[in-house]
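Other chains dropped; remaining ones untouched in position.
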Amino acid sequence: MDNILALAGANLVSPIILSFVLGLAAALVRSDLSFPEAIAKGLSLYLLFAIGFKGGAGVAAHGVDARLVAALVSGVALSLLLPFVAFALLRALARVSVVDAAAVAGHYGSISIVTFVAASTLLSGRGIPAEGFMVAVAAAMEAPAILSALWLAMRRGGGSERVGTELWREILLNGSIVLLLGAFAIGWITGEKGLAEIESFIVEPFKGVLCLFLLDMGLVAGRGLRGSRGVLSPGVVAFGILMPLVGAALGLAAGLALGLSLGGVVLLMVLGASASYIAVPAAMRVALPKANPALSLTLSLGVTFPFNLTIGIPLYMMLATAVAGS
Amino acid sequence: MKMHEAKRVEIIIEAVMERQLTNALNDAGVTGYTVLPVSGGSGRSGQWNREGQVGRAGGMVAVICLIRPERLDRLLEAAFAVVEQHIGVVSVSDTQVLRAERF
């Protein structure tokens, strides 16, 4: 327990977390501090490219791992499964319509790449290695949850949509998936040599860029929370904190079953625990227009994201260390 | 200058639906349209603005379409089919255009 607190404490006073807190605070006191949309998108393009590339270069360095395919399959399975758990949990905890619950469930089955990035940064800061291919697992987990969410909405009569061409494109060719996997492939192909060429762009300034991005996410989350009166009932908030724990537990189980390294297990827990705020919201607007976007987004960005960033990640690290050893 | 009667249709719709809307407009025989960025707004579903946003959800675009009066109905039906389930507003004003052969 002391250990968690110490770890969480150390985690909390990092520039990364404090940048998020600064953004959150600025938005809550209604400062006009803001990032232009183009800058926010530019930062996220940089982060996706860098994290994908480094993951691929990592795979190139350590050889193709036999567990790569197994991990991908497990990731897809987790992403398909988690929405059912989330749906049931949310409906148990709060009075939420079927469509809304299905939309939320889609968010929680999918992943938050910036949470993944923050966890990777923390791991590498502590010298704990992780499988490079976890980036590919992250990409693979982005979309399947959308299908489960649609199935839930339709089965319960809440949705009228079939999955049309536009939606399939939204799901499979989503920009963040394509960039993440594409950069992963480039990193893999060009390997250590490629990484050396662009290291001073994608490795060295990485943490600083992440600070700015988290500052922006704090601003967006804060603005969302400010406008969320009436949306976040206690039951809903409880879901936003319990669900990541459930997701992390399933990620832990999968990680152990796959025989991942300690770092890999932590990352899979983080993927299970985190909720999408970029790809899934857009897909849900297309597929389930009647779902209230404020609910999913405020939950994912305003509750679960800060929870994971501050308490979740160190907690998962602790648990994984306790169970998976070192 | 010789002007010609036309309609100016302004559709403000969720950004994620832009492609579906413009596809529908093309299918309805519209000869052109223009898309304006939107930076914020407010409606029954609350207030929003694009500052610092990364995803395409939670943003709108304004699609402007100048069209001959006789083609209006087909356009509106096509647009409505897309807008119906989604957040958005549609307005139509009388206007006059130069170079009618373009519309």
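Labels for the chains are A and B, by order of writing; each one numbers its residues from 1.
Assume a contact is a pair of C-beta atoms (placed from the backbone, for glycine too) under 8 Å apart; a residue touches a chain by one contact, two chains touch by 3 or more.
Quantities reported herein were computed from a predicted structural model and do not represent experimental measurements.
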item	value
Formula of the whole complex, where the shown chains each stand for all their copies	A x3, B x3
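As a convention for this text, only the chains that are shown with their structure count from here on.
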item	value
Chain centre separation in whole Å, for chain B relative to chain A (CA means)	34
In the complex with chain A, residue positions of chain B that touch it	14, 16-17, 19-20, 45-47, 49-58, 85-87
Of all residues in chain A, those that touch chain B in their complex	34-37, 39-41, 44, 166, 170, 216-217, 219-220, 223, 227, 277-279, 281-282, 284-286, 289-290, 292-294, 297
